[in-house]
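See below for the structure under consideration.
All protein chains but one are shown at their positions in the complex.
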Amino acid sequence: MKREIPLMLTAIIGLTFFVQFFVPHRPMGFLTDMFSDWFSIIAAAAIWLGALNLLRVSLEKIYKKDRDWFFAAVTIASFLLIVIIGFFFSSGRSFQEPGTKFDWLYINIYTPLMATMFALLAFFVASASYRAFRARNAQATVLLLAAFVVMLGRTPFGDWLSSLVFLPKGWGISNLSNIVMNYFNVAGQRAIMIGIALGTVSTSLRIILGIERTYLGGD
Amino acid sequence: MRMKKALSYISLVAILPLLTWLVHERERPGSTIAGPYDLSSINTPGDVQGSITINWFRIPGDQPTGATATAYRLLRSTSKDGQFTEIASIDFGQPGPSQQSRQFRDTTAVLANAYFYKVISEPEGTPLESNIAGPVTSVAQSSEAGATAMLDEILFPPTQLRAFDTPNDDGRSITLEWKISPNDVPKSGQFNGYEIYRRTTSDGPFEMVGDATGGETDLERHVKIFGDGHGVKNGVAYYYYVEAKFNGQRAKSNVAGPVKAREQWFHTGRAVSLVLLGILIASILYFINQAKAGKKLFIRKIAGLEAVDEAVGRATEMGKKVFYIPGTQDMDNVQTIAGLTILARVARLTAEYETKLEVPVAKSLVMITAREVVKEAYLNVGRSDFYSDDMVYYLTDDQFGYAAGIDGLVVRQKPATIFYQGAFYAESLILAETGNSIGAIQIAGTAMPAQLPFFVAACDYTLIGEELFAASAYLSREPKLLGSLKGQDIGGKLVFLSLAIVIIIIVTVAAFSSPDMISQVTKMFEVH
Amino acid sequence: MTGFWNIFGIWAAALLTIGIVSFLYRDNPVYKFCEALFVGISAGYWFVSLYYQNLLPKLFDNLGFTKMLGFSQDDGALQLAFRGQYDVRIWYILAGVLAIMMLLRLVPKVGWISRWPLAVVVGSTAGLYMITYFQSNFLSQLQNTVIPLVDMGRIKGLEGLASGELTADRFFAAYLGNLVLIVGTLTGLVYFYFSKEHKGALGSAAKIGIYFLMITFGASFGYTVMSRMSLLIARLYFLFGDWLGII
Partner (left out) sequence: MQRLFQILLAIDRRIIFLVIFLALSVPIFLHLKIDIDVTREVQIFYDAIEALPTGSRVLVSCDYDPGSEPELQPMAETGFRQMIKDHIKFAIMGLWPQGPMQANKALAKINEVREGFIVENGDTLAFGRDLIVVGPDTIRYGRDFINLGFQAGNELVIQRMGSSVAAAFPNDARYGRPIETYPIMNGLNKLSDFDFIYNLSAGYPGTVEWVQFAVDRFHVPCGAGNTAVQAPQVYPYLDTGQLTGLMGGMKGGAEYEKLTGFKAKATMAMVSQTAAHIFVVLFIVIGNLAYFMTRGKGQRKGLS
């Protein structure tokens, strides 16, 4: 019950998608379509689950008077705020159209918070490049040099530099960076890509055949 | 033994390319490749005198503007296999109705006579013949359809309409292919697309089933392709024609059909995938079984792993702590799992050397698992007395909060060695930087492409991508991991390398002898 | 939205921006507050948009709950089923059941049932990935690695160029491009080949491979820096422009 059925489901559905790829004949198409629809709804439920779980955890924090219970309260409050506004004050199905209250929250609260969160990284990159990135061996040196070429080559400054050392137009750093991106980078990425592909195939295979069960979690 | 290996490899190199060549789909089923020129002839619409207009496609060497060294010779006959006589010679390098096509108007055709046409030219000395177009008869027309003789104001119909069952599908779809009308030129304001009409019986009424924009879909074969899935039933015979629209005027193509939609049992375009994927799957399963049977599978030594012992050793010498950071992801992430097998190794060493180990985590599940892992390691070397649950503790789920937390710990406790093993995102920067600033030895391992560069630049050792998984397979000795690793090596990378080398040699030779062969060879691996 | 709300919005956004940035000085309550706000808002955001864009149209409309509740006129699969007509959408019932099973994870006692929907998810992705990754990341890449060592076509192309047009990229593409692609890919692959000790020819190949990988990482290093910086720049434009209006 707890393991057999999930394993069977995985196997059946996995194989269906696999077979349908080679066998266009009915009913394969119908089956894969149906499973895709299920997937989409389950995925939605899973995200709901995440949200509800967040509520539960935060409530526990408040209940236990955890060190930062106050922030947990903030989380819950903001969650309820946007949910209530989204459901009752944002013209139903067109909730995300320009002008709705939901849209206002999205643009003026959600966007700046998220954007700034990521903008912080700029500062960390800067300090890391000063204090951490060392040409400590041949490999790291090559890495950093390639990085220089790309960073400078992708800006007009690069061409200005190369003109300083009398490189003719079309033979400067920017061209070098194009070469790096389109050939060296592609070659390397391709090797990585193939590795990932093979890894994915074997993992999927193990999952479908029930050799891999970690996703079910320990009993 | 070696002999056997060598032989098997040679056979692999020899057989694989042959096999793929045999199974790969040579040409798109149903459709026919149109020859050079692709000649088509029609009775000129709207010509009161009555004349026949011949359209064909330029061949390489004939550009709209350029040298007129050679010319097309237009031949005409009254019967398909009868005597063809030259009626005109048309220079290369002249503008045509569109970039790809040329056009000639035969005014010498006798009214109501059926004619056949063909075009010959000698671009590289050898005569190149077109298909035979016709029969077509010229009919004098009442001046309604715009009696003007200006070619660019008269709409010429799409020609050579072919209809066939869409290949490799579950039926309920017919594919149409036609030569675009000469008036269908890119970005023309006047030409406004095609309408597709269909009927079910040879004499029933036609009804419109869809419309298509102008322009060619397949630039090599100069055809427009349209898939009709509009209520098509399997096994029913359909007839089609296509109508072009050009400021006010409309022109019908020939009627194609009867054609029936069918569903196929096997997707012929994917045979190569099946074969190669089959090889991969087979070898993975084979090696997993081998590993299960206790056969020893060799894995090359991984530099990062050797470093682990050394790094822990140094921490011991300095009498400082060892930090292990499993990343911000949860147990459902393969990288986290792989990382934990490395934690097991680290814990065993710290237990042996009696060095302090700390594992701050970001997910409660990871905490539970990590505790089990560390505890077991300490038990195995009989040092369970040194183990305590608070070696592994939870900081916070939040990415930056976690990073900040570790920041503080590292600065305060100044560990001698820090491990980062698992899935990392942007926080990798912050972590690696702080660790570096206190001069700790850092060993990282992740498969996150965007974070690897930072780890390589800021850490002393980095397990790059697959190395992380290889390392965990090597350490855990789990058959399923070892087997898959080996299977991927043999059934995947080895196959890739051997195929690549053989075929690269072939195409390189081809590049100097017969360039057009290259695409034919590489086409084997085209995905459908 | 009225003028007031626009201005209020910009001020709110600006203050929140600064609140997050304060993290740079040190981890502090203001940052913690913004963070908590962010977590709550984004969770709520997903909650709402998934209801309206997924559960409502796909599940409730198709099954006909919306009609039962009187929010719409058109029949769902259930209404038809009651009238004894088969409608393909009836299968969505199973999806609904699985979705509920998923949510049951919140109840520790019966939490294990959530493995069923999980199995559907894992199974479908496994089945699909096996094919797609193999096709797009193995076959297609193979197809474009088995190329002639030199690109005669491009070399011919060079002759046609005027002196100014001959750039480093073009020259490289013609004479070395293919070679680099082939060598880089194959040696990189050799580096990730674990079944043989890296000695002799294999060893040197792997060595070349690792350097290709390093250049690759250098490239993504540069690009990542590029990316992070542009995010900050945009925030600065917001602060100085939309908020303070001093540019």
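The letters A, B and C name the chains in turn, as written, and every chain counts its residues from 1.
What we mean here is this: contacts are C-beta pairs under 8 Å (C-beta built on N, C-alpha and C of every residue); 3 or more make two chains touch, one makes a residue touch a chain.
Here the structure is a predicted model, which is why all the values come from computation and not from measurement.
The chain that is not displayed touches the following shown chains in the complete assembly: A, B, C.
Annotation: of B:45, B:61, B:123 or B:229, B:229 touches the absent chain (contact as defined above).
Within the set B:16, B:311 or B:325, the residue that contacts the chain not displayed is B:311. Checked against the full complex, the candidates A:25, A:154 or A:213 give a single residue touching the omitted chain, namely A:154. One of C:46, C:65 or C:175 touches the chain omitted from the figure, and that residue is C:46.
For subunit B, the residues touching the chain absent from view are 186-187, 192-193, 210-211, 213-215, 227, 229-230, 307, 310-311, 433, 439, 441, 449-450, 460-461, 527-528. Mapped onto subunit A, contacts with the missing chain fall at residues 29, 32-33, 36-37, 39-41, 43-44, 47, 92-94, 96-98, 103, 106-107, 110-112, 114-115, 117-118, 122-123, 125-127, 129-137, 144, 147-148, 151-152, 154-157, 159, 174, 178, 181-182, 185-186, 189-190, 193. Within the entire complex, the positions of subunit C that touch the omitted partner chain are 24-25, 45-46, 49-50, 52-54, 57-58, 61-62, 124-125, 128, 132-133, 135-137, 140-141, 143-144, 169, 181, 216, 219-220, 223-227, 229-237, 240, 246-247.
We take it that only the chains that are shown with their structure count from here on.
Averaged Cα coordinates give subunit A a centre that lies 5 Å from the centre of subunit C. Distance from the subunit B centre to the subunit C centre is 18 Å, each centre being the mean of its Cα atoms.
Chain contacts: subunit A has residues 21, 117-118, 120-121, 124-125, 139-140, 143-144, 147, 189, 192, 194-198, 201, 203, 205, 215, 217 touching two or more partner chains.
Residue positions 273, 277, 280, 400, 449, 453-454, 456-457, 465-466, 492-493, 496 of subunit B each touch two or more of the other chains.
In the complex of the two chains, the subunit C residues touching subunit B come out as 23, 27, 35, 39, 130-131, 134-136, 138-140, 142-153, 182, 185-186, 189-190, 192-198, 213-214, 217-218, 220-221, 224. Considering their complex, residues 272-273, 276-277, 280, 297-302, 398, 400-401, 404, 449-450, 452-454, 456-457, 464-467, 470, 485-486, 489-490, 492-494, 496-497, 499-501, 503-504, 507-508, 510-512, 515, 518, 521-522, 524-527 of subunit B touch subunit C. Per the touch definition, subunit C reaches subunit A in the complex via residues 1, 5, 8-10, 12-14, 16-17, 20-21, 23-24, 32-52, 54-56, 58-59, 91-92, 94-96, 98-100, 102-103, 105-106, 112, 114-131, 133-134, 136-138, 141, 145, 164-169, 172-173, 176-177, 180-185, 187-189, 191-192, 209-226, 228-229, 231-232, 234-235, 238.
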